[in-house]
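One chain of protein is taken out of this complex; the other chains stay put.
Each chain carries a letter (A, B and C) given by its place in the written order, and its residues are counted from 1.
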Amino acid sequence: MNDPWILLPFWYPIIAVLVILMAGSTIRLYKGPTPADRAVAVDTVNTLTVASLILLGVAFREIIFIDVAIVYSLLSFVATLFIAKYLGGEL
Amino acid sequence: MIELIPQFLVLAGLIISAALTYHFRDLLAAALASGLFSFLISLEFYILQAPDVAISQAAVGAGLTTAIFIIAVRATGRFEGEN
Amino acid sequence: MIPFIITALFGFFIYLVFTAGSGNIGLWSSSELIAGVALGILTGIVTRNFLCRKKNYRMANPIRLILLAVYIILPFFIEMTKANLDVAYRVITMKIRPGIVRVESNLRTDLGIFMLANSITLTPGTITVDIDEKTHDLFIHNINIGEGDEEKAAFKDVELFSLANLPAWIRRIAE
Partner (left out) sequence: MIIEGVILIFLLIGTSFNTLGVLGLLRFPDLYTRMHATTKATTFGSIFTSLSVVVYGLWLFFDSKDSQFMVLAIHAFIAMLALAFTNAVGSHAIARAAHRMGIKPSPAICDRLEEFHP
């Protein structure tokens, strides 16, 4: 039986680059002078995580894994809004 | 072999963010680093092919725990050692 | 009654998008269609007061929805590409003249202001910082203000976009 998934060799290196970028924005989380800078760094990590989740779902050949990315992006949005509400003093 | 590299990088990121959570004296920054730890451990569960655990970890660890920590920081004090 | 119908149809459509490819009636199986109808009616009963709060059914017009899709695909995406090349240039060379300026928007609806604010955030050199609630003016942070422009009290919203006239599109869609 032939596999309908055509193997492409470049998913994992791209994911490795995205994870290295997450480590790079962790530097801003460490240095950032104000809490808002740290919130921006966490937001960047969330965006990169959603992108790498979509690519990982394809690399694992599981379609149901893509749904996790949708749920994850909406939940991280809730966390970002909560941090912003606290910073603005409206909580 | 190549598929192990993202996993090791994510594990290193977990150690770094846990150390940052311990390091910060500003408790809001510590709560943010703890949220980052939750997001990364959710990604690690995903890499280990457990998407249901990843969803529940993202919901509870990232959304709910960060919110509860921030409410606690607002109710007490912003910096460690402050009365 | 009209808010209920619109919300139920919207929920049913979202359910259909999420479960596409499950069977052989079109793309859906019969059990998914029945569950979609039931969940759509339930969603319509529970949330009918949230989606159509202002009793304003302008966006139920299909021509406006098609225009919205065309707007996102063509002019908005072109502006977004230009914005990213601009950001790449500024990251590499670090030539910046930042500042917060006021922009007049003559939009009245909430959806129009929402679309204008998000378009400004994703297009060249500007992010939205705050809104004047009374006059519906936007305060934006501009990364590269032109020479002498910092004396102006307020910008027009057309001056921010160079390639396509995005505020006219937004007015056509949302007003």
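We adopt the following convention: contacts are C-beta pairs under 8 Å (C-beta built on N, C-alpha and C of every residue); 3 or more make two chains touch, one makes a residue touch a chain.
Everything numeric in this text was worked out from a predicted model, so none of it was measured.
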Chains in view that touch the one left out, judged over the entire complex: A, C
Option from C:M1, C:I63 or C:V91 whose C-beta touches the chain left out: C:V91
Interface with the unshown chain - residue positions in chain C: 17-18, 20-21, 27, 80-81, 83-84, 87-88, 90-91, 94, 96-102, 117-118, 121-122, 125, 127-130, 132, 139, 141, 143, 145, 150
Positions on chain A contacted by the hidden chain, ascending: 4-6, 8, 10, 14, 17-18, 21, 24-25, 27-28, 34, 36-37, 39-41, 43-44, 47-48, 50-51, 54-55, 58, 63, 66-67, 69-70, 73-74, 76-77, 80-81, 83-90
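Keep in mind that, in the parts below, only the chains that are shown with their structure count from here on.
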Rounded Å distance, chain A centre to chain B centre (Cα mean): 13
Touch list for chain B against partner chain A, complex: 2-3, 5-6, 9-10, 12-13, 16-17, 20, 26, 28-29, 32-33, 35-36, 39-40, 42-43, 46-47, 49, 51, 54-55, 58-59, 62-63, 66-67, 70-71, 73-74
Residues on chain A engaged by chain B in the complex (per definition of touch): 12-13, 15-16, 19-20, 22-23, 26, 29-30, 32, 35, 38-39, 42, 45-46, 49, 52-53, 56, 59-60, 62, 64-65, 67-68, 71-72, 75-76, 78-79, 82-83, 86, 91
